[in-house]
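I am attaching a structure below and will ask some questions about it afterwards.
For chain A:
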Amino acid sequence: MESMLQITTLHYLVLGAALFLLGVVGVLTRRNVVIVLMSIELILNAVNLNLVAFSRMWGGVHGQVFAIFVITDAAAEAAVGLGILIAFFRNKETVNIDEVNLLKW
Partner candidate 1 sequence: MHEIIEYISSYLTSGKTPGAAGNMFWVLVYIMLVFAGLSVAVIAMNWLERKILAHMQVRLGPMRVGPHGLLQPIADAIKLLLKEDIMPTEADGFVFWMAPLIVVLAAFTVFVVVPFGPTHAITDMNIGILFMLGVSSLSVLGIVMAGWASNSHYPLMGALRSSAQMVSYEVAMGLAVVSAILMTSLNASGTGTLSMIGIVQAQQAQGMWFIFKFFPLGLIAFFIFAVAMVAETNRAPFDLAEAESELTAGFHTEYSGFRWSLFFLAEYSAMIAVSSIAVTLWLGGWLRPFPNLLNSPTWDQAFSYIPGITFLFFAAMCFYNTARMPKHPLFRVQTIGLAGFGAVLALIGLVMFYPPISLRVQDIFWFSAKVAGFMYVYIWFRGTFPRYRFDQLMQLGWKVLLPMGLGVLILTATVGLWPLIQHTLWHP
Partner candidate 2 sequence: MAPVATPFFFYLFAGLMLIGGILVITRSNPVHSALALIVTLLAQASIYLMLYAPFVAGVQIILYAGGIMVLFLFVIMLVSIERSMKERQFNSQWVAGIITAVALGGLFIAVYAKGTSIFPHHALSIVEENNTQNVATYLYGQYMFAFEIASLLLLVAIIGAVVMAKKRI
């Protein structure tokens, strides 16, 4: 009971791990590229959660600064990923990742 009422760093880490696993499952099993990209966002968010939780634990803001960098990367990744998706869709008229099996088209 005591541990339920006291939210420690471990709680956040477990939450982050669960989110990370969800993301991994999504990336590995889904066929739709859009959802795969979203699962990658889930993974990045899990990482961010850990970073901010550690930052809280050690009483500094380094983790938060790093989380901001990760968010920046996520933005870049989403932009390029979705750009590729559009180009892919234009050529193949599908968004299934299975069909990305050629190096060129």
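As a working rule, a contact is a pair of C-beta atoms (placed from the backbone, for glycine too) under 8 Å apart; a residue touches a chain by one contact, two chains touch by 3 or more; residues count from 1.
Candidates were picked such that all candidates are chains of the complex that A comes from, given by their letters.
The shown structure was predicted, so the numbers you read here are calculated from the model rather than taken from an experiment.
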Message: Which numbered candidate touches chain A here in the complex: 1 or 2?
response: 2
Message: Under the stated contact criterion, what part of chain A meets candidate 2 in this complex?
response: 4-15, 17-32, 34-35, 37-39, 41-42, 45, 48-49, 52-53, 55-62, 64-65, 67-69, 71-80, 82-87, 89-90, 93-98
